[in-house]
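Before I ask anything, let me first share the structure, which is written out below as structure tokens.
All protein chains but one are shown at their positions in the complex.
Chain nomenclature is as follows: A, B and C, assigned in order of appearance, with residue numbering initiated at 1 for each chain independently.
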Amino acid sequence: MRTVVAGITLVVLGVSLLYAAISIPFGYPAMSDMDDYFLAHGQEQTGANNIVTSVVFDYRGFDTLGEACVLFTAVSGVAILFRLRKKEEDYEYE
Amino acid sequence: MIDNLPFLVVAITILLGLYTLLFRKDLIKMIMGISLIEAGVNLFLIALGYRWESIAPIFTGAPSLAMVMPTVQALTLTSIVIGVATLALLLSMVMIIYRHYHTTDVREVTKLQG
Amino acid sequence: MSMSKIIRTTADVMFMFIMVFGFYIVLHGHLTPGGGFQGGAVIATAFILLIVAHHMDDFLGWFKKDSFQTCEMSGLVLFIGTALAAISLGYLFFMNFLSGKGGLFGQFVPFGINQGFMSTAGTIPIMNIAVGIEVLGGLTIIILYMTSGIQSPEEGK
Partner (left out) sequence: MDIILDNLPGLLIAIPLLGAFLTPLVSRAGDAARNIWVLLTVALTSLCGLLIASRVLETGTIVYTFGVQHLSEIIPPDSGGIPIRIIFTIDPLSAFMLIIASIVSFCIILYSLSSMEKLSGKDGFFTLLLLLIAGVYGMIATGDLFNFFVFLEISSLAGAALVAYRIDKGVAAEAGLKYAALSTLGGLLFLVAIGFLYVQYNSLNMAVIASRMNLTGLDIIAFVLFFTALAMKCGAVPMHFWTPDSYAMAPSAVTAFLVVSSQASLYALFRVCFTLYGGQINPLTVGWVMIILGVLSMFIGVTMAIPQKDVKRLMAYHAVSQTGYMLLGVGVGLAALSSTCMFNSVGMTALKGGLFHIMNHALYKGLLFLTAGVIMYRCGTRNLNQLGGLGHNMKWTMVFFMIGALAIAGIPPFNGFASKLLIYESTFLFNPLLAVIAMVVSILTLASFVKVFHSMFMGPKLPEYEDVKEAPAPMLIAMAILAILVILFGIFPQTVIDTLVAPAATALIDYHGYAAAVLGAQS
């Protein structure tokens, strides 16, 4: 039963991805006004030559704050998984 | 049609990753499937922002002014680091499961009935 | 789990070069391709090279695990500190209050191709350094925990 459901999801997602692959023109984006604004004004407003860094740290800096938090979550998650635990903390799951 | 080759590669990578995730029985292979899907999605995001005959959006000594779309690359950077973080957490959980169950086969690991 | 003598000596030598290259990527994030995350990852590979080449206890002899944790925390606090400083100066959160003001990193950059000046781009270099330190500490701690997790299969260690 599980393989049937998995097969259906695989086929459905495959068809939708292939349809998308055919219908999106590669190299000719439909609209690019936001990106042209970044390219045109990136240097004056943020002063950085590397526009990607200016987008990462200034225009969409809040994403990068979330980004650093994701990495910090992973570190604290790994830290509490490998911590030194006292013996009796485990709950006997029968 | 041949111009859309990158999106075809994306579709194949994501399907391969999903196949490994859904049909493989070993936990480590399932996590490999997840990282394959992540690679596919990152490639998809990058390929969305490409323009023909354009260079990377860096003005230091740039040969031409026709540049690729920068926002997508910022999204991909974030998505890659999220991929690293998820993989680190998933793999350390599998290590813990292996330490207690001494197996990584999904069928034996289901003490919790789903 | 330590490698042969040749690998250990080359690792010690290479460690310095990778560190310098990593800090170059972090510091020149706003001019050349790269930035906080990529540079931090390169520096983290320098530490992981040492972990792989030498025995864990030797490595923990040189660098304490707490030093990486403080490294990571200071990077994060510096990052959110520069962002909060914008609020204290009366602007909104995450405002680039240094760019174009002629101060620390404030040189004005006109549109067009130039060879890149170091003291430009306001708060972006500061954030680059902060994220570089954070990723450096974070990735090394993850690898330290996972290698210590492998070595000791018995309960609790």
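In the analysis below, contacts are C-beta pairs under 8 Å (C-beta built on N, C-alpha and C of every residue); 3 or more make two chains touch, one makes a residue touch a chain.
Model, not experiment: these values are computed from the prediction.
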Which displayed chains the unshown chain touches: A, B, C
Given C:Ile18, C:Ala83 or C:Ala121, the one touching the chain that is not displayed: C:Ala83
Contact set of subunit C toward the excluded chain (per top definition): 69-70, 73, 76-77, 80, 83-84, 86-87, 90-96
Residue ranges of subunit A at the interface with the undisplayed chain: 16-17, 19-20, 23-24, 29-35, 37-38, 41, 58-63, 65-67, 69-70, 72-74, 76-77, 79-81, 83-86, 89-94
Touch residues of subunit B, complete complex, unshown partner: 14, 21, 27, 30-31, 34, 37-38, 41, 44-45, 48, 71-72, 75, 78-79, 82, 85-86, 89-90, 93-94, 96-97, 99-101, 109-112, 114
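As a working rule, only the chains that are shown with their structure count from here on.
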Result of counting contacting C-beta pairs for A-C and B-C, higher pair: A-C
Distance between the centres, which are taken as Cα means, of subunit B and subunit A, whole angstrom: 9
Whole-Å separation of chain centres (CA-atom averages), subunit B against subunit C: 23
Length of the line joining the C-alpha centres of subunit A and subunit C, rounded to whole Å: 20
Residue list for subunit C, restricted to those that touch at least two other chains: 31-33, 35, 37, 112, 114, 116, 135, 139, 142, 145-146, 149
Per-residue overlap in subunit B, given as positions that touch at least 2 other chains: 56, 58-60, 77, 81, 84, 88, 92, 96
Subunit C contact footprint on subunit A (complex, rising order): 40-41, 43-50, 52-54, 56-58, 61-62, 64-65, 67-68, 71-72, 74-75, 78-79, 81-82, 84-85, 87
Touching residues (chain side subunit C, partner subunit B) in the complex: 31-33, 35, 37, 112-116, 135, 139, 142, 145-146, 149-150, 153
Residue ranges of subunit B in contact with subunit A within the complex: 1, 3-8, 10-11, 14-15, 18-19, 22-23, 47-52, 56-60, 67, 69-71, 73-75, 77-78, 81-82, 84-86, 88-89, 92-93, 96, 111
